[in-house]
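Every protein chain of the complex appears in place save one, which is left out.
This part shows subunit A:
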Amino acid sequence: MEDLVESVGKEIGEGMRAYFVVPHLYEHAMACIEEKLRGRMPFSKLTVLHFRAFGGTGHAVFRAAAAVELMVLSADIIDDLQDKDNGLTAWSRMSPEIVLNIAFGLTLVSQQMMLTGDFPLEVIHKAVQFMNTQTLAAINGQTTDLLNDIGSEEDYLRMVKQKSAGFVVAACMIGTLLATGEWNGQVRDYAEELGIADQIKNDIRDLLDWERSDFKNRKKTLSTLYLLQFIAEEDQWIADYFEGRLRVEEISHRREEFERAIERTGTFLYTSVRMRTHCYNYLQLVDKLDIDAHWKNRIIALSE
């Protein structure tokens, strides 16, 4: 793909210079963004890839992709702020008051960038409406997540669809919408499958990483729900921990026991099957797309 990071980065830089005029705000926001630019910018990639795959041409897509990236970055920052997570990020080293302003500002800069894009107004209207819908869904999902109000797999999947998978859907749909001017239900469906598979993968990784907030916050995920359903009598301490009857200091020496319980219950196997199922659904849905094989293969490669 074209030099996406450079092109999207340039658009983001212009947006920041236009709207973050107080030097302290601008400099701190740029520190957050530069950290993001060092990543692979996966959401911009999804937007540009779908724009090209569905026949879009020209450079206007880069501003839209920048808007999508900033929308997700603001949500990431707020998520870390609320979870007190990810101590390695630039925003974790700043004062929360300033970080909150940066995140709120990024949401609005994102909207401004989409609104000033070089596309027909009715298409921009649809794109901004979709961004708002997905962001509001993510706020609802995030609230469920913060309350840890997950009692079943259905609750978990609903939350993932609102939150993390919702941003994958937004990135793919906005690229498609800007290229065609129309909604595409097929894209929505496979993007959601990809987003769910990716979240399940992250959740099982985080279950083993006791330094991260998911374990400390006793987050209920597909993996933990399954684990708690099948733990043996001697592993009841795990349920006690997840129900808040034990503190993390009281179980920190039982890490190996925990890993053995995960293995004994088949938690990895079950989670792996569920993750693969969503990934296979994704591949099957992409295969049904009526687009050039070159672009189809590029979309399939996203599951790498």
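Rule of thumb we're sticking to: contacts are C-beta pairs under 8 Å (C-beta built on N, C-alpha and C of every residue); 3 or more make two chains touch, one makes a residue touch a chain; residues count from 1.
By our rule, contacts and distances are computed from a predicted model.
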item: Per UniProt record, name of the chain withheld from view ["Pyruvate dehydrogenase E1 component subunit alpha", "histidine kinase", "ComX pheromone" or "ABC transporter ATP-binding protein"]; value: "ComX pheromone"
item: Which residue of A:43, A:91, A:190 or A:270 touches the chain not shown here; value: A:270
item: Residue of A:40, A:205 or A:255 touching the missing chain in the full complex; value: A:205
item: Contacts of subunit A with the absent chain, listed as residue ranges; value: 201, 204-205, 208, 226, 229-230, 259, 262-266, 268-277, 279-281, 283-284, 287, 296-297, 300-301, 303-304
